[in-house]
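Below is the structure I would like to discuss, written out as structure tokens.
One protein chain is absent from this view; the other protein chains keep their places.
As written, the chains take the letters A, B and C, and residue 1 is the first residue of each chain.
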Amino acid sequence: MKYETILQEIYIELKSLSITGNLTTSIPELSKVNPDKFGMHISTIDGQDFGIGDSNEKFSIQSVSKALTVALAFSFLDEEIWKRVGVEPSGSSFNSLIQLEYELGIPRNPFINAGAIVIADMLVTHLENPKQDFLDFIRMISGSPTIDFNLKVAQSEKDTRFRNAALTNFLKSFGNIHNDVETVLDFYFHQCSVEMTCKELAHSFFFFANEGKTKAGVQVLTQSQVKRLNALMQTCGFYDESGEFTYRVGLPGKSGIGGGIAALFPKNFVVATWSPRLNKKGNSELGMNALELLTTKTGMSVF
Amino acid sequence: MKYETILQEIYIELKSLSITGNLTTSIPELSKVNPDKFGMHISTIDGQDFGIGDSNEKFSIQSVSKALTVALAFSFLDEEIWKRVGVEPSGSSFNSLIQLEYELGIPRNPFINAGAIVIADMLVTHLENPKQDFLDFIRMISGSPTIDFNLKVAQSEKDTRFRNAALTNFLKSFGNIHNDVETVLDFYFHQCSVEMTCKELAHSFFFFANEGKTKAGVQVLTQSQVKRLNALMQTCGFYDESGEFTYRVGLPGKSGIGGGIAALFPKNFVVATWSPRLNKKGNSELGMNALELLTTKTGMSVF
Amino acid sequence: MKYETILQEIYIELKSLSITGNLTTSIPELSKVNPDKFGMHISTIDGQDFGIGDSNEKFSIQSVSKALTVALAFSFLDEEIWKRVGVEPSGSSFNSLIQLEYELGIPRNPFINAGAIVIADMLVTHLENPKQDFLDFIRMISGSPTIDFNLKVAQSEKDTRFRNAALTNFLKSFGNIHNDVETVLDFYFHQCSVEMTCKELAHSFFFFANEGKTKAGVQVLTQSQVKRLNALMQTCGFYDESGEFTYRVGLPGKSGIGGGIAALFPKNFVVATWSPRLNKKGNSELGMNALELLTTKTGMSVF
Partner (left out) sequence: MKYETILQEIYIELKSLSITGNLTTSIPELSKVNPDKFGMHISTIDGQDFGIGDSNEKFSIQSVSKALTVALAFSFLDEEIWKRVGVEPSGSSFNSLIQLEYELGIPRNPFINAGAIVIADMLVTHLENPKQDFLDFIRMISGSPTIDFNLKVAQSEKDTRFRNAALTNFLKSFGNIHNDVETVLDFYFHQCSVEMTCKELAHSFFFFANEGKTKAGVQVLTQSQVKRLNALMQTCGFYDESGEFTYRVGLPGKSGIGGGIAALFPKNFVVATWSPRLNKKGNSELGMNALELLTTKTGMSVF
């Protein structure tokens, strides 16, 4: 069966689901989004591209960006980054401070907020113009020079920053933030505010499925490095629902509270979904269903 | 390169590693084992079998058995089992009681002790002769009618049972154990005492890699069911080192404090290793290195 | 104002309170009690005795007994007992296992279940006939030779023992139980099943207020020892409501889920109350109100 047909089937089946989730309330600017948006885009390694629904509409990628910042940090620091952040599932909420206290400021993994903030701190240290350089990086890997921050969203995150400010100060009290708290948070809020379409997001993640090479052929990471980051997305990409996503979908991926998910089948395809209604764990309810249908219908999962 | 050559290379490379781990001390009977034993066996879906080192020597599979009991329970209860046990990584030690208190007696997953004890309780309820029926099941899936419990080891576990007795009583206080505490523990200690060779262990896990069918062709679980259990082994098979194993090895697997590990590459091969020296997280130090070398040399990982 | 008048006033004021608490459900035998019972008895150091309501009716003292077992253990082990149990408030529920895991089997204090079970283990070790010797001790300090265990209650606790069995096994896994789990639990369930009237309970606690001497003049503990146990009751006597009790009542005391409370004003009086309706923290709702009224009306609190 062709991917085009499969996406159309999924689209129809999803319409019959009764969805109970709501928009995130944690960032006021994001609660203005139409909750009933749904888009899905698949890009295969052999060059096919199919989208459906609102797949060409921009949305806030939020924490999906954490996979991209860790990839960028990994590209110049390699295994060094694991001195300051772990590779284990956290077993707790995305913004929990509890483990951090028991584990003396070393976040469990780079996909929970604490870990992503440590990665942000690494980028602030290593990049000359951190925000611009990160923007250039994602424009390059996605092949979309128009991708940009949404400054209203970044500001909205800053205005409601208290939990993330708590995390960053807490990390700094353990010596695991090297730059100013404000500078790191500013970078982090901008990184989360990036907007992409499903198509752009799928293209941004292309190198994870393509042994480290972007759609345009740029080698961003080695084959071994992407394998490791894919492994990490598998165990940690969905906060305390990572096990559930792995169990139901069986693909490495990363979610965001804007309702986006990027997932991939190594050497085969990348897929991005967007639907802003979230389940209790903060992951896109329709997105998870769409991806479960995809692996069920194609029989393509890593397991 | 042939698997035979790869195993020989791994065997040689491992000899040059300096290993610092020790035998488990939690079960006196297991501390009598020669700590320098090492065996490895690979079985491919297309019928090849290669072993090296002490791969034909029996050892105590311990918690590796948890993958087999959950498979057996899954075969007759299917998704029902998730009402009493979760599918999320625990982020804590194999015998922790903490999460159980916060989460009111529902263990995070079936591969930590609490979860395996709940699965044992299900088997005690559903099997006519629980211990014998489980033995028959593993003899059948492995094709080795001589596989048996080691009664001395079972007795040794019983003698030092206090942590597991605490877990079982705690679970029962939440209503998540339906049979007598003693009966469930008796089954659990026997299950853990099972002895196999690396070859037998690889054959026992064959159906996980072979879309649910044993080496002899018996359909134990559906293709969809083994995918799900493989996903679960990926995120939860190595206690609070599951992320590390996934990151370094990239294969679903299950470890035991007897020093055994079973891992698999779906539709390709099953591999079992045995080396009793454990790292701080309770997983076989050499075994993890051997499997990392295997996926590095073959380039075969799920990611 | 005379104590007799004060008790009568309290009795009348309590009738106008709307009480929402219920009987404990954790021990079936205790849920057969008439929930509307209320008794109160005060014994002054200078020899006065006043009771009101159901103050001469027997009830299950349950955890109030923990103050008596720790006194008995303290009388022959003195400061040695703090090697195996702490003197700090736990900040958590009476039957929590969490701190025990973090703190490697040393209970926070002797008034939470874990701590009382360690004290029970000490008594089992040191007493020739533990149950009988403990009974003799409380008959002696109270001057009531008819005080006895309620064997139905002890059996009921045994039948629903799982949480306490979990605690005891957990403690033993850390080496902090020296006798058989069953033997220790048997002692503990009997200790909790002791029945007294308010008057008997007040007399049992007389030595805490009387510089270590019972009403009959027997020196059970030194003056310094009772000061220390009184201090401990002040900070830890009411589980995670110890601060609230100290704040509202300002007297050292100990509560039980049978609805009893014993409290005392050193060198002045001992008071016992009984009302089986419990608040959310497991303490007698009317009892706490009665004692708050007592200290408000008399102006007698340690602060």
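Basically, a contact is a pair of C-beta atoms (placed from the backbone, for glycine too) under 8 Å apart; a residue touches a chain by one contact, two chains touch by 3 or more.
Treat the numbers as computed from the prediction; the structure is a model and nothing was measured.
Judged over the whole assembly, touch between the missing chain and the shown ones holds for A, C.
From the options C:Lys37, C:Lys131, C:Arg228 or C:Lys297, the residue with contact to the unseen chain in the full assembly is C:Arg228.
Among C:Ser43, C:Ser90 or C:Thr197, only C:Ser90 touches the chain left out of the display. Only one residue from C:Thr24, C:Ser55, C:Thr69 or C:Gln99 touches the chain missing from this view: C:Gln99. When you scan C:Glu4, C:Glu57 or C:Glu244 for touch with the missing chain, the hit is C:Glu244. In the full complex, chain A makes contact with the omitted chain through residues 96-98, 101-102, 161-163, 165-170, 172-173, 181.
Not every partner is drawn; the one left out touches chain C at residues 86-92, 99, 108-109, 223-224, 226-228, 230-232, 234-236, 240-244, 246-247, 250, 252, 266, 296, 301-303.
Please note the rule applied: only the chains that are shown with their structure count from here on.
Arrangement of the chains shown, judged by which pairs touch: a linear chain-to-chain path with two open ends. Distances from each chain's CA mean to the overall CA mean are smallest for chain B. Separation between the centroids of chain A and chain C, computed from CA atoms only, is 55 Å.
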